[in-house]
Every structure is written in C-alpha cells, then in structure tokens.
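Shown here: the complex without one of its protein chains, the others still in place.
Showing subunit A:
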Amino acid sequence: MTATDSEIEAIISTIFEYYGYDFSGYSRASLNRRVNRLLELGNYSHVEDLLSRIRHEPDYFERVVGDLTVNVTEMFRDPQFYKQLREKILPIIGTKPFIRIWHAGCSTGEEVFSMAILLDEHKLLEKTLLYATDISPDVLQTAKKGIFPLRQMKQYAENYASSGGKEDFSKYYMANYGLAKFEDRLIARMVFSQHNLVSDRSFNEFDLILCRNVLIYFDKDLQNRALTLFDDSLPNLGFLALGSKENIKFSVLSHRYQQVEREKIWKKLR
C-alpha cells in the first residue's frame, strides 16, 4: 500500500505527540518513500495499524526511527574528501593541545571509525575525543560496537587506499565469523550519544564538525536550523564538513564561511 499525503501527516503528528520527534521539516519526497518502505516491510494493509503500534509500543517506535532515517553509510566514503581531511585539515587542527570532533548523524559509525584511523595515522588520536551522535538509538548501539560485515572490507580497503592510506587496512580489525571487529583503542576515543538536530541544542565546542548526507533529508528551514546549531558549536577558524552534494551557498552561514578547496569543507571566518 502507499500512504496518502494526509496519512503521512497523521504519522508525523502522532510521532510528535507521543515521542516529541518532529519530522515535519524533513524533505517530503524522501520521507514518503521511507514511510512506504516501512509499511511494506511491516506488511501493513492500513496506516492505522502502524499508528496504533507506534502509540502503544515504545520499543517498536525506536526501530521506526531507524527505518524513517536513512542509514546507508560506508568507511572512507568519497575517498577524495578523506584525502583532503588527511592532507589539509588534520595538520591544522593537529596543532591544538586537545581536539574535539563531532560526527552529527553518525548512523552506524563507519565514518567515525574512518576518522579515528586518520587521527591515529597522524599521531593525534590520543589527544582527540570523537563525539558521535544520531537521532536513532538503534544505530548507535551498532556504532559503539565497532563491528561491521567482513564482506565490505574489500571496498573499504580500496576507499582507504584512494584516500591516501598507506597501511595494510586489515591491521585495524580482527576478522571472525564474517565480521570485522575494529580495535578497542579506536573506540576508546569515541563518545556515543543520542542527539536530535531538529530539537536539541549545541552541547560543546568543536574543532571540526562532520554532518554528511543528513541535511539532504531536511527542507531549507530545517537545514538552516541545523546549520545554526553547528555555527553555535564552532569557534572562529573551526571546520564544517558536509556531504559531497550538500552546500551552504544559499544558507544563513554562506557569508561567514569559506570553502577550503574542492571538497565540501568550510572554515568559519567570523
């Protein structure tokens, strides 16, 4: 079945009323697809059945949040982006006595582990804290384990090498029963916590904020809200990194941030 516009509205308002999550500022075309996928996966024949479960089963709702948000990610996604982080950004923030990095919308954590590996190779890991947040508690549970399917490691190793990685990528994990478990010393520098870009506030100041392929799911107003939240969390000369097709060109931040090079990384000027 396919949900009508008014049924989508009913789902949005029920979720807000019962749990306080506000999906009203999400890009509608994408959210419609997520809702229809949810109805299909759950074999629902009436939207009312879904609404009823959301109202009465908080555990089920946690899964719904994970399903409504897109959690497709990979390690060293867009290798050229990581190459720029490695060559241009880490040498700058590496001069600080202590480094704070925020992965906003970290999903299952693949990009957080990628960053930890970069930091390790720059001998910066021990003085860095990686804050990794997501709206979905479900994906954070996965992220904090640092265990990913082994079959993806070939692709990740290729991404790693294209990003300028010189080591044998397999030294960062132990392979077992089709899974790759990443080193505990990487996880030791990570702090995982639930955070909602729609409704929560800034909680610290960071040298670098990464929010990759999250804003594409927000409409312009909500994008500006999230960007303001990042702005509140960055000192002057702090860096903001977005997904490869995301841009701050037409946003509230455009005149105060300068793009570093070709990749989607900006420096806060004032």
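Simple rule for what comes next: contacts are C-beta pairs under 8 Å (C-beta built on N, C-alpha and C of every residue); 3 or more make two chains touch, one makes a residue touch a chain; residues count from 1.
Keep in mind that, in the parts below, contacts and distances are computed from a predicted model.
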| note | Name check vs UniProt for the chain missing from the figure, options "Peptide/nickel transport system permease protein", "Cation/acetate symporter", "protein-glutamate methylesterase" or "Sarcosine oxidase subunit beta", returns "protein-glutamate methylesterase"
| message | For the chain left out of this view, which of A:L125, A:L215, A:L240 or A:I265 touches it? | response | A:L215
| query | In the full complex, which of A:D22, A:E62, A:E158 or A:E246 touches the chain missing from this view? | reply | A:E246
| request: Kindly state which of the options A:L38, A:V70, A:I147 or A:L179 is in contact with the chain not pictured. | output: A:V70
| query | Which residue numbers on subunit A touch the omitted chain? | reply | 27-30, 32-34, 70, 72, 213, 215-217, 219-220, 223, 243-247
